[in-house]
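For this depiction, one protein chain was excluded, whereas all remaining protein chains were kept in their positions.
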């Protein structure tokens, strides 16, 4: 697709060619630290974070400034709360007059789509409730490609709460576009929902749903996991039942393939403890901090593309 | 007046010539979206929001960045609360060392004047309690002029809580400078206060105070309304009595003149409901989203003028 003027709402909107185009624009920027390009100097990004997020917000703001653009926005739900009564659509109709592109996070599923439907400037979905997080999925795919050379041919495990987690859901949409073997590892009650399963099945990609990561830990090339999001569970007893599952340390990672990598969108510690323990950090397989820098690069590409400057 | 180095505290300080000068500087910037000028690149704006405000703050910050300037500040009363014990005057005496111009919002009437009295950099009043909101009034006047061709000769209704609302009060000060007919529509207990009525009477402008908007809805050219600010009512029973008044939809706007317009500083929905219902949005008369972009333009002009660059 031609990205100019487009919103980035769902990973399911991306063809394989789209994904690869984002990668190639990302690569084109060269070294991005201690550097500034001026290709977006005429533009302002608004970051509207109805839910707090240090990482995603700072990543977008860093990307925009690396390209010479300006940034406005709010970081804090308390500021948004002041206009609580205002419908999201009105906020967007207002802010599109202050900025040329909007990156937003919201606690409601489909919020990004709702925003995009009324906006005349591109909306970048920085996470909408339990729904999607497409810019994260793009940086995850990019990290896999960069670390493993290519995505095709890999055995990839998505591990954890596949029902509630937008990161895992968006990544599943993205991986459908490649010739991979997917292992969907989750508690039986927290499997990937129909809306992702349908395109997954249609894609013809091999997949297997299972519960015990130990069954496949020795054969996979990539393991991707994320936290159990307590706030999204309607039935807290379900959360309590599984919250300690799928936590990785040197012991649980014994027997992995030599060039295996483990990824995580961060933070990798929640109120219950580490999902990936610090004793993993110094292993070659630990690539979760590399993801972060790749995130800036991917968001630079997306900003430039939707603004028509790449 | 020569705006260089001046604070913008009250709309009552503006002559007709001043207002028209702001308009003409605003016009001079050309297209402001997807654009950046560099005329304020040597300057920093501090936005000090002791009360949260997404709209006004983002508008100032967008304006400053469109002109190439830098922005620092706080958006959130919780940050300000940290220095709760610090008198406003001290905060200003400190921040004037970090920035070249200060835009502020405060919950106390006269806070902007108090700040301007000690500041060596210009203060732009972004709303001080129930007192004034002059930059909003300027953008309102500008919108009226742009939409109607000229302000002189118009019949304009200011509708709602004329006692507590700084937007309505500042706009009344501004409209006195033109040859208009003013309809001041409010509950009897919430009429325009003496401090605005005195200059209004002195100006010789025709005005009429009334309670029922239906009496004049068919003859007016412009209707301007805003919410009932619960937090400013000493007597909450008065708020409860009137909070549902003056709400507009297609029905209540039946019979308006063909080129009638309705304005609102936004948000147009409060905790009780819409003041202007979404079914109005697609009518020609709905100009409240146009106001927003005009706001950036007006604030660009004011920033450039008080910094001596226009």
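By written order: A and B. Residues from 1 in each chain.
One rule holds in what follows: a contact is a pair of C-beta atoms (placed from the backbone, for glycine too) under 8 Å apart; a residue touches a chain by one contact, two chains touch by 3 or more.
None of the values given here were measured: they were computed from a predicted structure.
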Of B:90, B:152 or B:189, the residue in touch with the unshown chain: B:90
Sole contact to the chain not displayed, among A:39, A:109, A:210 or A:266: A:266
Options A:62, A:170, A:186 or A:225, residue touching the unrepresented chain: A:62
Contact footprint on subunit A, counting only the chain that is left out: 33-36, 52-55, 58-59, 61-62, 65-66, 71, 75-76, 78, 266-271, 289, 292-293, 295-296
For subunit B, the residues touching the chain missing from this view: 41-44, 46, 70, 72-76, 78-80, 82-87, 90-91, 93-95, 97-100, 307
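Operating definition for what follows: only the chains that are shown with their structure count from here on.
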Length of the line joining the C-alpha centres of subunit A and subunit B, rounded to whole Å: 40
